[in-house]
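Everything below concerns the one structure shown next.
Shown here: the complex without one of its protein chains, the others still in place.
Right after this comes chain A.
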């Protein structure tokens, strides 16, 4: 197995214009969550009021009507002029972000043009949603407004196909290796990086652009709102509150995270600035037939699988920690069940920026790399009060995990950014369908 280095990273983050502002806000304990006017315009039809999103001024991408009917999928303009119009013509918003972030990650990696365009360079980028913003509009034109297919425009397929983000990035950077998408719901971002890691570790590729992206789309938010799993009744900055006793759902969010991976020996030989090393990656399924509920057994097997690959000695566990009622509690118990109740801290970045769905696993790898760079644990905002009674599932006869209530683990959850030596971080993400992913990364 080849050792794998992370040599570049970039992204699009809520309420930030670039990764520098993101870093500054994360470690100064800021919330990136805001009220969303578009949601408010639907009044009581949508339960939640808050979201994590970036404006056109922040991202640099503007939508505009292109001369077909108003409902037609819009064209995109890159106000910074980084992405050529020919590439924007085939991309949706999430793909455009992926292209921008890929260029940023490649720039930081310092790869030459011939290295990027090599057969040994691949792209694996996924997303949680299926391009609904584009498909909703073209379907409306065809089915409701009875338009001919040519009125729908000629780029709807590349703008909405499952692997549109990987395809658009590959067409931009002209790599000649693998180009694929991994889809595993909210584990997509980490799963994509994990798959890319394996391609290098197994010697199939030398360099990979990998991550996840989730373009701003009300179409994505309303599905979760219908499930009544989104946070309500809190102010924007207190709405995402993993582990807190009053949490009542996650905050839907949008963004993009892309990392550049490289065969460690090659990166070292060319003198690359190595941001981190991937020690191991493991993923599995709960296998209990439940689409939504987390599984202690599944997460226990996840940890065992990861520990079989590498020596685990995490200083930080970057939790999935979405601010949902059962998910948070079970996850913290499964962490404690593996690592005990001291010697590490739990970071919950979604407390600051919400849940970027298919992008979030990759964005949280970026947060983890920033934690190692700054030697600071990012905070678990709003985890004000932890429940002092057992969870209902802890009282069942077949419960295998810790018996203490969440309040017993207060010291694991820093409410403000915390400086400490950090050598290794374990990143955790899970998704609908009972999919679980775990990656250990460490300092170079």
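Everything below uses one rule, namely that a residue touches a chain if its C-beta (ideal position, glycine included) is under 8 Å from a C-beta of that chain, and two chains touch if they have at least 3 such contacts; residues count from 1.
The working rule: contacts and distances are computed from a predicted model.
Missing chain, UniProt protein name, picked from "ABC transporter permease", "Acyl carrier protein", "Phosphoenolpyruvate-protein phosphotransferase" or "Succinate dehydrogenase cytochrome b subunit": "Acyl carrier protein".
Across the entire complex, the residue among A:75, A:108 or A:180 in touch with the chain not shown is A:75. Among A:35, A:55 or A:85, only A:85 touches the chain left out of the display.
What chain A contributes to its contact with the hidden chain is residues 66-69, 75, 77, 85-86, 88-89, 148, 150-151, 153-155.
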